[in-house]
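A single protein chain has been omitted; all remaining protein chains appear in their positions.
Right, subunit A next:
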Amino acid sequence: MAQDWLTQPHPVVVIGGSSGSIEVLLTLLPGLRSPLRSALIVVVHRRNTADSTLSELLALRTRIPLKEVDEKEPVEAGVIYLAPADYHLLIETDFTFSLDDSEKINYTRPAIDVTFESAAAVYGPWLTGILVSGANADGVNGLLAIRQAGGRALVQKPETALVDFMPQQAVQQQAFDQLVDVDDMIAYINSL
């Protein structure tokens, strides 16, 4: 991968989760400073019906602009991006999003691993991955890739997660730099 991130002007946070992750977002979003100095990308597992209701629900909780990703759009600081249902979300070396409807990974599309790995290759140390509540092992390989590329991996403290399987997997595989609760996540993102 080209070392384009050297010229990358802003940090990027990708937050991934499955069951129980919407609850995390509903508490997290109201705590975030506006304007946000980083780009926040949200990848959550959901039904494959294109439910615009999720973005509407989340948008109610924040003054930060929040949108479902359009393919080819640039990744910009100060925006919360939501991965659309039924597509994997990837990032190009020119810091634009692309979508891919290839096979499900870990029984899911979008897969958190796909976005974590793709973002790690592009953003290196500018990237933080946060893995929260869920009942699936998706995201753990991605956290490992983020750490390997010099980025940071935060994992929700399993005892604070509605469904602790996903964070537990990350803990078992040592795929984290720090265990956090939602308040820590807020403080961390606001400090970027």
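Going forward, a contact is a pair of C-beta atoms (placed from the backbone, for glycine too) under 8 Å apart; a residue touches a chain by one contact, two chains touch by 3 or more; residues count from 1.
Heads up, the rule we're going with is that contacts and distances are computed from a predicted model.
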{"item": "Per UniProt, the name of the complex member that is left out, chosen from \"Sugar ABC transporter permease\", \"Chemotaxis protein methyltransferase CheR\", \"Spermidine/putrescine transport system substrate-binding protein\" or \"NAD(P)H-flavin reductase\"", "value": "\"Chemotaxis protein methyltransferase CheR\""}
{"item": "Residue of A:Val13, A:Leu29 or A:Ile91 in touch with the missing chain, whole complex considered", "value": "A:Ile91"}
{"item": "Subunit A residues that touch the omitted chain in the full complex", "value": "1-2, 50, 70-72, 84, 86-87, 90-93, 98-103, 114, 118, 121-122"}
